[in-house]
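Here it is, the structure in full.
Missing here is one protein chain; the remaining ones are kept as they sit in the complex.
Labels for the chains are A and B, by order of writing; each one numbers its residues from 1.
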Amino acid sequence: MAEEKRLMKGNEAIAEAAIRAGCSAYFGYPITPQNELTAYMAKHMLDKKRVFIQAESEVSAINMVYGAAAAGARTMTSSSSPGISLKQEGISYACGADLPCVVVNVARSGPGLGGISPGQADYFQSTRGGGHGDYFHIVLAPKSVQEAADLTYKAFELADQWRMPVMILADGLIGQMMEGVIFQPAIDPASLPRKPWATGHQADTHREINHISSIHLVPAELEASVRARFKRYDQIKAVESRYEEVNVDKAELIMVGYGTSARVALGAMELARKQGIEVGLFRPITLWPFPDKRLGELAAKGKRFLSVEMSMGQMIEDVKLAVNGKAEVSFYGRCGGMIPTEEEVLAEIRRILKK
Amino acid sequence: MELIYGHPKSLKPIQTKYCPGCGHGVIHRIIAEVIDEMGVQERSIITNPVGCSIWSDLYFDFDSVQPAHGRTPAASTGIKRMLPDHLVICYQGDGDLAAIGTAEIIHAANRGEKFTTIFVNNAIYGMTGGQMAPTTLIGQKATTAPYGRDPGEAGMGYPIQVCELLATLGGTKYLARGSVNNAANIRKTKQYIKKAFEAQLRGEGFTMVEVLSACPTNWGMQPVQAEEWLEGNMIPFYKLGEIKNTLAGSEGGTASSSTNGGAK
Partner (left out) sequence: MTEKTFMAGFGGQGIISLGQLWVYCGMKEGKEVTFFPFYGAEKRGGVARASVIVSDHEIASPLVTAPDSAVVMNMDSLPLCEEVLKEGGTLLINSSLVKVETRRKDAKVVKIPCNELAEQIGEVKIANMVMMGALSKVTGAVKLDKLEAVLKTFFPESKHKFIPMNLKAIEAGMAAVK
């Protein structure tokens, strides 16, 4: 039987879901607007005798994650934009060493220190491999507190399955708002299967020794290893891309938005319907892999698109790549911590459709 | 000339938005008074850190630079090397200096960078809402140490005595620890700051004044109670005084037992 619905902040729901997903080591550093996540972990990891460390910096935290992942644990770190920038080096190393872990970005608005209000301007950094080198990792974008919890479980599964960091890209609104949430049952970390590639416990099986490393000084070897990883990326693209569609069949115009801006777009869609205008919403849930195939299909049906973002236009590049010149793509965005309103988006829809 | 009652020129005559009982405002004031006394307002530059005192640029009436969290000593290095005849003040909180910026402060101090760090130790992360700092006392509660700081089983480490830590570095010339919990300590702290600023302008080497300061909001106390807590808990552990003084013409050495290469 499902558990009772609880009223929780997104930050706390992510933390609780991580604990239930069997996260046995969490490393963080304070930063607004994700502080409740770290505080929740402090309280509930410590009382379960799991590992919680407030690291001396984000750089340190991600490298603690690197170590815990190399030791075979389900492990996580969380931060917000400026701190995620600092973690990029570690994420690049984790990708290069094929280490599974979960990184949560409760994004705010930059560049620099910027502000602490919600933002979506970390899209490029998250989806393009924000550190150095040729790599990608899965990026999941929740739109609600419930989905933040659900995608957190999923993130740990995907990380282990594909041996890569999985990022949850939320924003300050998802982190700070409270909604009802029902959690899945808890997994005991001790019940999770041992990872044969991880370090430690060699004495149990007398297996061959394992090396966790990202170094390949012979170019041909490095190329082979990167190419092997890109084969895996192709498999991931084929099976893991996720999205939600609302009213796309009837729509003359399809808005594309993720996370908070998808919620705003949904509101604009309802307002438009009251005025007799049929628009739809295409919501990528995986930002990498981007659900480009389906968007391409919709473009081929002659739809037009409106990318709605809390940035100066980042995801729109993926939308344009997906439609590949087959459809017109417009943009509406706010930045600096401003959240677009349903009314503004509706006005943009009417302007585009000349209605 | 000593300004005692008047409002310092180097501080804008506006009310700060720090909480009641916060030490930052008092520390700003004594810095400004020293700058006025030295007549260097137009030659002063402050690097304001990421922390509650990020707002200090609203209050100080001279130039400021705001770097990334913890990188303040690196930025101050750049400024001071370009403008060696300026008074460069590297203002830092305990999270900024002793957690994320540990590498920067140690190496700036070790290189003997000729700026002055004002290190505000309030044993907590103020701006982000009360997380554990490297200077949080054992047993002290914080949002990320909900059961109290536990260096044992929870592995949260021990409170760091920054002056004593830096005293071992050859580049450090003057390290003092004051407090702004009462008038007598404020007066002494101001003297330390003046000594440090003067040494900086003489180009002697790295100077730092650590200042114990209350954060009633995140300690969950009333201002008066917070000053009492500081007196009864912080001062016994963070000893006040000149921890190291190897400035030219001074007798003092370092108060800590180990020192290397301090005297040339």
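Here is the rule we use: a residue touches a chain if its C-beta (ideal position, glycine included) is under 8 Å from a C-beta of that chain, and two chains touch if they have at least 3 such contacts.
Every value quoted in this text rests on a predicted model; they were computed, and no experiment measured them.
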Of the residues A:86, A:285 or A:339, which one touches the chain left out of the display? A:339
Among B:116, B:217 or B:246, which one touches the chain that has been omitted from the display? B:217
Missing-chain contacts on chain A, rising order, are 5, 7, 32-33, 116, 172-173, 176-180, 260, 263-264, 266-267, 269-270, 339, 341-343
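By our rule, only the chains that are shown with their structure count from here on.
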Taking each chain's centre as the mean position of its Cα atoms, how many Å separate chain A from chain B? 39
Footprint of chain A on chain B - complex, ascending: 50, 54, 66, 68-70, 95, 99-100, 102, 125, 127-129, 131-132, 134, 143-147, 154-156
Touch list for chain A against partner chain B, complex: 28-32, 35, 38-39, 42-43, 46-47, 52-54, 56-58, 82, 112-113
